[in-house]
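Just one protein chain is left out here, and the rest sit where they should.
In order of appearance the chains are A, B and C, and numbering begins at 1 in each one.
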């Protein structure tokens, strides 16, 4: 950390900063400049927050030098991690397709979708049993009945299952049925839930909060990692900006930017990342080209009658076409589907 | 709702839209324009989501006409609500000061603060026992011990107590000690938690999600209201934007904008809304002038040694000066402190 | 347009709206709903702004049905346009590489770069002679001397030249030397400049304003088109958001989203779109995969000593490697480089 003193701050204030640095077990290194002084902090600054120094008299601002996370960082683990989900490695050479309905509605919808996406090349089946809904009057999901249908679809197809868990008290229930637990965008900073999925063994798909910085996202991953669960996959799903022609702005450059910061695999959700089925194919091609380790795509037999997110859901045929079109792009960047 | 058809969409597609409108128990009203047709939907459109029509062939977009919430809306209840918190009405003529430390740290810190803010004019004591922390290595709060200290401070001072609840499973525990339950910005769309505080009787302080629109915020309130708890107070605490000189951008105009949409009271948090103690006084004066029903301010005996949020915390003396300076502004807009 | 009346607005107010609609030469179509009435406006609504109705008593809001631009719209011209720049078609099958230094610094820098990017596959040479600089104390460009060097580089290599024009009064000067005039992000709504480049014959590269919506961007293009210049190419260069790990957030989905709205070609600037040379290759691969008609890339012999934008500038070797890596991706989406 670098503690920047105000212009003209008396020496006593700088000395007080140095004392507090030492008090935190770190080494202060003062530099007296022409316009102002700064105190460089030598040691593992992650033991303190910047505000620990900001509150002192005469301090103008505090600049971080190190990233605030450790286990998620690439510094301690330079090689990329591959996370295994029921035998499917996410983060290895193959780009993993994860597909299925937004909401699990009934057996026939789910089983038909599962067979179709498997045939098209998907390795994971996605589907929501517990649904976070902005509107209290909307359908909230089939709950355990939905989980059981997902497990049944796994039996029928061999696909691994990823589904969202909304509360720390449902973690055991969901983990009983699913192969991978999804943390949704609204729960990225639900720290109790992060701890709960960190304390069990199934891999976790951690979606980016819709206004989270990369640091905040990686700190959320750090919660899970620090509880002992090493199998975390990040999922970029778009951020909230002023753009109004899409449901979210999909910042695909976060994929290589994450690669520079973390060893964790990164997948992309082009469905929420655009909000429009017509834009999903182009967004998916770009996600593979930019280096994503997987795609999470909403697919259903009849999007027009889906109870949720129909506007961004691909039909079975559209998904098969998309999967076919992704193969040459994956090959062009030395990956496979 | 207004369903806008694509240019050149065949009549059959428009008729399919009309049929689906009727299927939802609503009345379609087609208008054939020079460039394209639209279908106006007559009836209570809140029974369906726009995507219900967006997914149909030939539909370009769907425009909402009505607000998606009902109980929170001013339409059904034009007069402003006052929410009583242990005898203190929030939303009445008096602007209610809510003050206290970010985190409850120990008895002496809390009791000293409680006496001081009461003397300065506060009616509610705030303080965190369960702390949502971005960094897993940071202090997470005293939990029930903190709640007990808050109750003790209430005994000592007569101040009502507001504190945050992080999980639906802690609601009973927190409600046992507190007079008002706070839902934090990261939990504004934690729908299980919203339902849980909606199903109990204590009033709720609902902070705005840091990237929530007014509609999403009022739908979150609607969750609580629709579970039977009518006592909801909204708290504007700033939003995430590109501005980097403040912790959050504080959009004070949301106070009168909410007034046009809802009967619920609105308070402002100038501490998180700025992130810097030096900016809190001006932000507080502006909040009162813009029409806020209360202020939620972080105050501690020694901000420089606060374990959390010290940089935005006022000292006891600064808070007393602020409270004094607020009185003439409140009077100038026909309110009191 | 759809004019939504307030709940309980008296009939007289609705009739006043209808009268104003007729006064604008359009046809009002009132629909009386259960909660409120709306007036649909039939005819070419682009002759009036929504505020023309919003100001009337009893009006709650006005919703646009049609896009506000015409010449830029795909509706009137469904097939994609190809814009010719000195014999190079932008918007045809081949993805056009435009490369060169941020700022033209001297002859040897420019000529060396021009030869190298040509060899790597570029068809256009970019380079700034007039530089918009945020800081008044920064270098502002070589002006006409820089233009002359660009023309000299064209003679030497056969590359077409694109360069920025900052003022309507420099349009003739820049057009004398350049093959394509660039409008920078800060000037996207400099309407005098838009008219000036619209009134001359050279093609125009119109960068997106850093906080412009697609509609505003296409209206800026409409300015140029409506002055008689049909040769406009759009350039996505990133938008300003809360993200702080990149110079701008690059919303690549705007490429297919524009394709649905306009016939104009779209190129992508991965240099400003990321701000970091290490992220430019992945962003470029994604841009080609998402459907861009070209790339605008900053390249210089020695980025470390470039006077501007060195951090986002590729070296000659890096650009050659990038161009090679783009070819298979272009082929995978049925394009070429």
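The rule we apply is simple: a contact is a pair of C-beta atoms (placed from the backbone, for glycine too) under 8 Å apart; a residue touches a chain by one contact, two chains touch by 3 or more.
Note that the structure is a prediction, hence the values are computed from the model and not measured.
Every shown chain that the unseen chain touches in the whole complex is listed here: A, B, C.
Of the candidate positions B:162, B:193 or B:250, contact with the hidden chain is made by B:250. Screening C:34, C:138 or C:336 for touch with the missing chain picks out C:138. Check C:128, C:256 or C:303 against the missing chain and you find that the one touching it is C:303. On the side of subunit A, the interface with the absent chain consists of residues 2, 4, 7, 29, 31, 33-36, 38, 40, 42-44, 63, 65-66, 75, 240-242, 244, using the contact rule stated above.
For subunit B, the residues in touch with the chain missing from this view are 211, 213-214, 239, 241-246, 249-257, 260, 273-274, 278-279, 282-283, 285-291, 325, 328-329, 331-333.
Mapped onto subunit C, contacts with the missing chain fall at residues 46-47, 49, 51-52, 54-57, 68, 132-138, 140, 166-169, 186-187, 189-192, 194, 210-211, 216, 219, 222-223, 226, 240, 303-306, 308-311, 313.
Please note the rule applied: only the chains that are shown with their structure count from here on.
Central chain by Cα centroid: A, whose mean Cα position is closest to the mean of all protein Cα atoms.
Subunit A and subunit C, compared by their mean Cα positions, are separated by 31 Å.
Spacing of subunit B relative to subunit C, judged by their CA centroids, is 39 angstrom.
Note: centroid distance subunit A to subunit B, computed from Cα atoms, is 26 Å. Within subunit C, contacts with two or more other chains are made by residues 241-242, 244.
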